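Dropping the structure in here first, questions after.
Note that this complex is displayed minus one protein chain, with the remaining chains in position.
Take a look at chain A:
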Amino acid sequence: MLKVSGLSLQLGSQLVLQDIAFSLPQQGILGVIGPNGAGKSSLLKLISRALPPTCGQILLRQRPLSQYTNQQLARTLAVVSQHPPPLFALTVFQVAAMGLLPHKSWFETTNSSDRASVTRALNKVGLANKADVLIDTLSGGELQRLYIARALVQQPALLLLDEPTNHLDVQYQHQVLQLLRELNIPVLVCIHDLNLAALYCDSLLLLNKGHQVAFGTPEQVLQHQQLQQVFALECQVSRHPALDKLQITFLPPGAA
């Protein structure tokens, strides 16, 4: 689905990303992890073509990203990120229906099958009963789910999310990530919380200061030595007895 090789990004004199290479199969969630300034968001910007890479290649469905037209790209790849509240209050349905844009020509109207696909997407994220509600009354978790619904209306082959669990309380964090699991399309997500990454991601990409430290299964990436080096904190990696997933505990400086 997505294949990245030799990818580098230089902004001014600063090397933001250097020689990144990984691939994402047809299914599953790839989590991009790393400390602040590791280059997670920049990587997402390169893949969504918000920034051009300095060198390297991104293949989306075996085709170079640069060959896509804007419209083709918006039909293939959807991005979920945080937005400031809109100037004029829109309803949940209106925001989700924005996802129709890449599939519509100039004077094409919104027909009943379009409305059905918007309603389907809202159903999937559990917001169908709030279709006519103004979005400034939504909670943070609902808003995040709404932006995911808008992305689904685009009918993308790949979904990108930048820190979807930021500012959400624990319940909503799990709700959003569980939703991503149930979508059955490949997902690339930047995520801060290593325990959530270990719980929900099928593969992980660990970045540090623009370099790729590790790429592989959570077991391969979340290794004690590696994490300790990257995050500059003493840590313990254990396995949750019931969930059979890795658990990471960072220890306060000096506690070890």
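Descriptive notes on the structure:
Here is the rule we go by: contacts are C-beta pairs under 8 Å (C-beta built on N, C-alpha and C of every residue); 3 or more make two chains touch, one makes a residue touch a chain; residues count from 1.
We adopt the following convention: contacts and distances are computed from a predicted model.
Taking the options "Acyl-CoA synthetase (AMP-forming)/AMP-acid ligase II", "histidine kinase", "Iron complex transport system permease protein" or "ECF RNA polymerase sigma factor SigK" in turn, only "Iron complex transport system permease protein" matches the UniProt protein name of the chain that is not displayed.
Within the set A:Leu90, A:Ala157, A:Leu179 or A:Val213, the residue that contacts the chain not displayed is A:Leu90.
Across A:Met1, A:Ala78 or A:Leu158, the single residue that touches the chain missing here is A:Ala78.
Contact with the undisplayed chain is limited, among A:Asn70, A:Ser113 or A:Gln171, to A:Asn70. Taking the whole complex into account, chain A touches the unshown chain at residues 48, 50, 69-71, 73-75, 78-79, 81, 83-84, 86-91, 94-95, 98-102, 104, 106-107, 134, 154.
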